[in-house]
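For this view, one protein chain was removed and the others were kept in their places.
== chain A ==
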Amino acid sequence: MRHVEPSVPLKAPFTALTLPPPRFQLSRDSAANSEMTSISSRRLAKELKEIHSEGCPVGITLVKADDFATWWFTIEVMGESLYQNERYTLQFRFDSQYPISSPAVQFVVGEGMEAPIHPHVYSNGHICASILGNEWSPVLSVIAVCVTLQSMLASCKEKKPPTDNDRYVRTAPDNPKKTRFHYDDDTV
């Protein structure tokens, strides 16, 4: 189990091990597996229910959650900060493997909305945050991500764009999950 490398095609004698994890199914627990494809919808339904019943934390509001594919939130940094009185819109995109796979999160840009000027936020709305990449785990939730991003903005010392902003925006993919971010700076 420890040594499975499903993304690498192996030679003929080892083809039995070439199945990538999402397709690798144990025969004995089929009931659980039948729910695997809808794990994201069940979990998102739970999260949505919780949001409606308990409400969002301060500064975070739910804008739109019509389906289990794309959700919109607005976040605002409370109290004294560089982003006082500024409201930004976040977009979450989920795939069928949520929460095993991380959601695609970015700030919405366009139609009057802009991304905040922050060393970890590119002008096309993509965010360089470890919890969206390496540090993602299923214990996090949509609200948890919003809160983390809120604190990331609040703790910012200087409003400046990332150093490679122009180059990244020119060549960026549509989905921020496709970018290999390099997480070097934890202080901001």
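Rule of thumb we're sticking to: a residue touches a chain if its C-beta (ideal position, glycine included) is under 8 Å from a C-beta of that chain, and two chains touch if they have at least 3 such contacts; residues count from 1.
The rule is simple: contacts and distances are computed from a predicted model.
Student: Among "Histidine-containing phosphotransfer protein", "RING-CH-type domain-containing protein", "Regulator of G-protein signaling 9-binding protein" or "Neutral amino acid transporter 9", go ahead and choose the protein name stored in UniProt for the chain not displayed.
Tutor: Record says "RING-CH-type domain-containing protein".
Student: Decide which residue listed in A:Leu62, A:Ile100, A:Ile117 or A:Ala172 touches the omitted chain of the complex.
Tutor: A:Ile100
Student: Which parts of chain A face the unshown chain closely enough to count as touching?
Tutor: 1-8, 10-11, 14, 20-22, 24, 26, 29, 31-33, 35-36, 39, 42-43, 46-47, 97, 99-101, 133-140
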